[in-house]
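Sharing a structure below in structure tokens format, with a few things to ask.
The complex appears here minus one protein chain, its other protein chains still in place.
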Amino acid sequence: MTHLFTSRRLVPIGVGLLALVLFPLLVPGSGEIVASFFNGAFGGRNFFNLYATLSRYTILLGMALAVLISFRAGLLNIGGEGQLVLGGLVAALVGVYLPAPPLAVAVVALLAAMTAGACWAVLAGLLERGTGVPLLIGSLLLNYPASFLASYAVSHPFRDVASGATQTFRILREAGLPRFQGTILDYGIFLIGAAALAYVILERFTVFGYRSRLRGYSAGFARASGFPNRRLYYRTLMLSGAAAGMTGFVAVFGSSQRFVDGMLTTPLYAWTGIAAVLLAAVRPGLVPLTAFFFAMLATGSIGMERTAGIPREFGQVIQALIVLTLAGFAGKLTAISGGTR
Amino acid sequence: MPTPVPADRAVCSLRNVSRSFGPVKALSDVSFDIRQGEFLALIGENGAGKSTAMGVLFGLVDPDTGHVEVGGTPRRFASARDAIDAGFGMVHQHFKLYPELTVIENVLVGNEGGGPLARIPFRAAEARLRDIIKTYDFRLDLQATVADLSVGEKQRVEILKLLFRDAQVIFLDEPTAVLTPQECLSLFDMLRRLQKEGASIVLISHKLDEVIANAERILVMRRGALVAERAAEATDRAELAGLMVGAQIEAPAKVNAATDRTVLSIRDLTVAGPSGKPRVDAVSFDVAEGEIFGIAGVSGNGQKALVDALMGLETPTGGTVLFRGEEITGKSVAERRAAGIGYMSEDRMSVGLAAQGSITENTTAGREHSAAFSRRGWLRKRAMTRHAERLIETFDIRTPSAQLHVGKLSGGNQQKVVVAREVSAQPRLLLVENPCWGVDVGAMATIHGQLLDLAKSGCAIVLVSSDLEELFALSDRVGVIYEGAIGRIFPRDALDTFAIGAAMAGGGHIGDKHA
Amino acid sequence: APALAEGEQIIYVTPNPIGNNAFLRLGREGSEAAAAAMNGSIASYESDSPPAMLENLYAAVGNGADIVVAVSFSAVDGVLEVAPTAPDTDFLIVDACPQGDRPANIHCAVFREHEASFLMGFMAAKASETGKLGVVGPIDIPFMHRFTDSFADGAHHLNPDIDVQVRWVGGQNPFSDPVRAKEQALALGAQGADVIYAAAAGGSFGVFEAAAEAGFKVFGVDTNLCEFAEGAMIDSALKRVDEAILQSLEAIAAGEDAIFASYGLKEKGMGAIAMDEAEAIAESGCLIAEMPAVAEETRALAARIISGDVTVNDPLMAE
Partner (left out) sequence: MLFDAALIDSVPRLVTPVLLAAIGGALCERSGVFNISLEGMMLVGAFAAVAGTFYTGSPLGGLTAALVAGAVFGLLFAFFSVWRKGDDIIVSIGINILAVGLTALLLRSLFGVSGQFDDPAIAALPNLDLGPVGDIPVLGSFLSGQSVLVWLAVALAFAVHHFLHHNNLGLRLRAAGQNAEALRTVGISPERIKTTALLACGALCALGGAQLSISNVTLFTEGMSAGRGWIALVIVMMCRGRLLWILLGALLFGFIDAMSVRLQGLGLPQQVTDALPYVLALLVLALSYRRRTRRAHAT
């Protein structure tokens, strides 16, 4: 574990945090701003903001996991958004319409969401292997039909007629993920955490993980070593899409209890997930940290607006500068140099 | 043209130059002159610092201490531009070309003349280039896209660049590694003509014979230092090899281990290629147990596609492949590996190895699913590590640990990892491509020894190499591949550089292939 | 009227950034007015996505709000979740209301936008010479049909043969894309529509520009927008959120439980400039000032709607 903390990549994060501490000492009045940022990210009554950060972290980690799984194997699947949205939509539909006991509803919804995400990812894969459209472009373009489809579904055939909003009916209440008492955080964090752990174990200790990792290092090497590349390709995509779909399930069965149009796209979860993985240089050990970093930034700047009256745009500008600085001083990533095939 | 300078006068020199890359001392206190109109050679093992020395002269590498002198006065080259303006030209070890630009565009980049917004002077350049092409008999299509050219043609584009800008000091970093003997001859012909016209030539090469034959003065480098200077007519191969390595090297002796039990039998193997011309054209031959079958040819003539088809990386469009009596034509890579076929790719960094993987991960590849390394899909990490450590020991791989990324190893040690993995799998048939590219004399001897031992133990080996010396040292028979077809097959006792060279060029005379 | 309680803290929670959203701004003004009236404090928490709404509601309670004014449907689930944990806080949901029973501290104020839209449609039909009308809305979601469908209903009330075309802005930023909205309006204009109802949120400004270029007339939504489309805007469907919030907060202060208030023409929560006093109409800057006859007929129609003689269907309840 020591190499993780001596990693070159953590230096800029450390410098950034140090600057956050030094900044208020040097610039009068800014102490309040920084304090309100940290209070916004971790404080509040009963540590409410910490739970909000963790809740956002759950979804971000899920999306980062989806990105990590594919990038690690050298597959540039950036269609996480579409896979997330379809996963969430399908989970909600099962949650609303399946006449079954709560536990069964939850399990079926989870499996259906994972399947939906996996299928959408595999579609991008079929496009690449069938016609040669690069995965990067195919998966990106598939995001749009997915979110328009979901938007249509909740605006018309499956909308909550009574509320009039663009959302599905509420899912079977007892099937939802339990919450930590009195907080916004639900047990989805365990599910995503377990999935992340399972992936780490899969990646470290199984033949599948070994092959997908080495394929990520070099596709040519994987071919010449006789790895079952076709299978590996589709399995990896499936796994990646399923992780995104699972995240959709967690978002729907967790805090919102239904699918609301835009709930998964406007917060830019998928893009932040990609940023987290790239910032971690596609290293599994660092991804949980970078994902947390982004969750903290988002919650902190909203909290800053609430308590210190600093417009969130200011927070956004700071966030952008941090991202740019990290990118500029943390070096180019090298791990996804392998081809896409 | 600069005014003629009397011979013996230094056109440029390195003075007490040192340069380190991290812990590696690439150059330590190196000084030498390049004289007007001379043909100088620079030799040394891998990593001796030859390319770095050139880089300093060419403004690509900043020396830590010391400086460059041009015409007797110290100069600081801020970039290659300054070196080019001083009349220097360089053909780099790895081609510096733009694959999707045309030949004329490749030549013009950086030498257009005029400001950045001026029009590209295509017309003037074309006239001049046609002249050069005619004078030196280059046979190049100026409008061809470089990606479509053969290696030899790419080499000529590099030289065309130098001629186009009238370079007076010409550096060539291992220019002949990929040329046929005939192409080498014409290259040296041309270099000598340039020399006669007043240019100075500096050649880096691992091929000692060609160095002795062409250069006038030879500098030997070892571990970043200049260790010897010899006049070409006063030295020989053995002395130079000794100077390079610092000790005498024994080339392993070829033993004839071939039996009459056929392992590999290929009939009419064909692989389609672009523009209807097959890349592999009805190739047939047999390889017996213990036999090393060499394949000679200018790279780009289908040897890569042939090996890929044998390994299952490429789908043949016709013909059959029998391995130990069983047809394997349509089998996958995995099935072939399981049956006992091994493969050492010439593309070490991306096909032979996963550079970011550890030694342990690399030495397991291809057998990760076998009972030795996994059980029901779970890796046996302990067994993998033990295996890697055993190989590090037996194959003398210099590394601090089995967990080191192979990308961090030196080139020779990287190749040893590949050899170790493939040999330890105890293959019945091994496909080998240019196993010693970029590998120094010592490591080369080790690798050759291992291949010979493997053959002795009964393995059949197909050896593709662009180095005729290597083929001659190892092969029982050598087939020459030209435009996808294997014409003559030379038995060991009929091996002859010029006959093979002629076959490599398509049987005709020099340069015919590219007409 | 019952006074407001003293020194309470109001927190105003919106589903989107307030920005230039006339409706949200009016809501803030209402909340501010209420806060001023009770010498209390006011803070606005703006959400930028559905999940952020819940976060803001929790934060509002966490920061000790006495009254939370939460706007739109996306507040419903969150308020239902948070309100039981904070029995001392009153929640006023504006523009939506939970189904069925609800805790005593959840109150609702909803609007009958369709009534005002109906009036706009009526006036548009009066003003049209080509017999072709258009509506531009942000996205095709049921709520927006209270503008589009009811506008058409109003027009058809006058003349069943009149043609009403609906266009949605859509795209990736439907509530704030004046460029696309303008294209839609120009296209409607090119097809002969000479009166267009601009219900495209931020995009409406694009519709106003199109009106200036192509010479058709427009109607606005939420507040008097005539200054932004001078000489082209006939009237606006007024949604008096400030008024509604004030009234509801007074009722809450009076101690009522689970208030449900619906604001339409009758309650003066919805309206039209044509329904104002003569003086206000004259100063409105809207074309309706020069159309006294139309204004008169509109007032009459409004009166019949208020009295129940004319029923305006609610498109939201239609499906």
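Observations on the model:
For clarity, chains are labelled A, B and C in written order, and residue numbers in each chain start from 1.
Assume a contact is a pair of C-beta atoms (placed from the backbone, for glycine too) under 8 Å apart; a residue touches a chain by one contact, two chains touch by 3 or more.
Note that the structure is a prediction, hence the values are computed from the model and not measured.
Across the whole complex, the hidden chain's contacts among the shown chains comprise A, B, C. Checked against the full complex, the one of B:74, B:110, B:377 or B:487 touching the unshown chain is B:110.
Touch with the chain that is not drawn comes from one residue among A:39, A:58, A:83 or A:155, which is A:155. Of the listed residues C:91, C:205 or C:263, the one in contact with the hidden chain in the full complex is C:205. Note on the undisplayed chain: of the listed residues C:189, C:220, C:264 or C:315, the one touching it is C:189.
Residues 58-60, 79-85, 90, 92, 95-101, 105, 108-112, 114-120, 274-276 of chain B touch the missing chain (whole complex, contact as defined above).
By the touch rule set out above, chain C reaches the unshown chain at residues 17-21, 139-140, 165-168, 170-173, 176-180, 182-184, 186-187, 189-191, 202, 205-206, 209, 228.
Seen across the whole complex, the unshown chain contacts chain A at 127, 130-133, 137-138, 140-142, 144-145, 148-149, 151-152, 155-156, 271, 274-275, 278-279, 311, 313-317, 319-321, 323-333.
The rule is simple: only the chains that are shown with their structure count from here on.
Once CA atoms are averaged chain by chain and compared with the all-protein CA average, the nearest chain turns out to be A.
Our note on geometry: chain A versus chain C, Cα centroid distance of 36 Å, whole angstroms. Each chain gets one centre point, the mean of its Cα atoms, and the points for chain A and chain B are 46 Å apart. Counting partners per residue, chain A has no residue that reaches two or more other chains. Contacts with at least two other chains are made by no residue of chain B. Within the complex formed with chain C, the residues of chain A that make contact are 44-46, 48-49, 52, 55-56, 151, 155, 159, 161-167, 170, 182-184, 251, 255-258, 260-263, 266-267, 299, 302-303, 305-307, 312.
Interface residues of chain C, counted against chain A in their complex, comprise 43, 45-46, 48-52, 54-56, 58-59, 62-63, 72-74, 76-77, 85, 96, 99, 139-143, 316, 319.
Note for the complex: chain B touches chain A at residues 311-313, 332-338, 343, 345, 347, 350-357, 361, 364-366, 368-369, 374, 377-379, 381.
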